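Here the complex is missing a single protein chain, while all its other protein chains stay put.
Take a look at chain A:
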């Protein structure tokens, strides 16, 4: 199941291209991140893997878009990077602003606090020295109560309260004052007190108190002012110092400077920066989008036009504006398209001219040939009235005219193929009908040669979409060749259909083919043995035309042969036109080849699925012996040394496979068709094992 879902996933994503990408992109990326994390963290658990796949699946369209869309990538990268830059810049700026603001505040606060500490010290001194001597008595003791003699705690308490009151009154809310006892010595009026409802104990941090108590100098720290009356606490700078009271005992005096104003300024700056940063990021993204669009749009246009060009719409051109690089791309592209169009047009013209020429030659040659032909026939009819020499001449004239005619016809046919003017007129035909006609047409020749033509595998209809005229021409050629070279022995025409293919194999038991000849038989004007007499006056173009005919159908025409063991020519056609062939229902090497017979005698399994050959191949039979074949090739290779069999295969095995597909125009690699027949096409005979066996043997 897991494999299925994985395999189908890309298809699934492709089926939903219209899905809005932006939707929940954040969530997706988070999930992607989780996925990655999980993937890295836990491996091997199938449940987890399934889960990950399930998680990743909705992400696939996004990832696909990411891979395919350069604009998206550039914009996203720009956004991420500018966001980083803006954030960094923001932190730096905010830090600097805060430092500047605080520096000023700290300096002002320090001078304020220093003054306050001095005043507190002075007041304590004055209170200790007595009332009369001080000049600032009135200011230090606003109510005028003499406290000089008051060494009583009560007066010190009052003094302290007055002190806090008077110190804080100068600040007008800009700061608060608090006192705290040193250590836990809270007696003698040194209990904590603060102005403006400040809660001194919780507002002054403990470590500052330690520092204040540790020395006689002033110390400072940042803190949160906590108010006793429930007012919201706020950040503040606190400066403290240990001071003596009138009794000479130390207490801690703190100045608390709220930073409300600075806080406000800072948040204003922060807000401004954030807004500006957001704008910058968004604008940068938009700019990137626009810029990339300028570049990408022409590139996309070029891609689209290139696609249309390659689809054959040669008049397509790019729009060129300006003189920039994009315009140069467009110009170069258009020039290329222009040249391409020109060349193709030239070739088409050439091809048309050639076709026209062929057609003209055809007409020009044929009309006088018709006259000659008819004249020769008239003369031939009347030859009995001639003297023997003239009569024989008339016979020769008629015979050679036949030959001339068929040669001309073949030449024209071949040049029609070369010009690409051959058109397939495929319709469903029963190959048995064609075979019957061909065989009955070849009977007279077979009788003269003393051989019989047998047809096998014609119990069921063998129907394929094919051009009856061409198939008949191919088969006539094969059968006549087989009778010609069959040395008077039987010729077997075998039909079969399986999978998406039908095949007709023509087997003879004559001279066969020498190694390497299996490919050469299809060459134009090739003759197996130049010295051999020919009785039917073949043109030497028959098999070439047959090959072209097979190719036109998208089929194969292949030859197999062994010297002295006869040969087999096999025509394989797809059952429906346009369907690629994957295999043939009939093995190329017949079951009664010398090698297969030799293997039989040795008790070894034969290659190539013999059952298929004896009966018209039905699906089960083909499958049954198709599968074990793979293992046999190596087996056979070791069992039968190459030198032991004189009836070695033509060439090195690739001689046996000659026929390429028409569309590709190139020769197929030896093993292709069978390799293609992998799972699901078990009904088609697999021949790779046979072929490889041949290849081994040939070396």
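Methods note: a contact is a pair of C-beta atoms (placed from the backbone, for glycine too) under 8 Å apart; a residue touches a chain by one contact, two chains touch by 3 or more; residues count from 1.
We take it that contacts and distances are computed from a predicted model.
Taken from the listed names "ABC transporter domain-containing protein", "Phosphate transport system permease protein PstA", "Transglutaminase family protein" or "DNA-binding response regulator MtrA", the protein name that UniProt assigns to the chain not shown is "DNA-binding response regulator MtrA". Across A:77, A:122, A:260 or A:371, the residue that sits in touch with the chain not pictured is A:371.
When the omitted chain is restored, the residue from A:270, A:308 or A:437 that touches it is A:437. Within the set A:100, A:115, A:428 or A:516, the residue that contacts the chain not displayed is A:428.
Mapped onto chain A, contacts with the missing chain fall at residues 359, 362-363, 366-375, 377-378, 405, 416, 421, 423, 425, 427-430, 433, 437, 441, 463, 468-469, 472.
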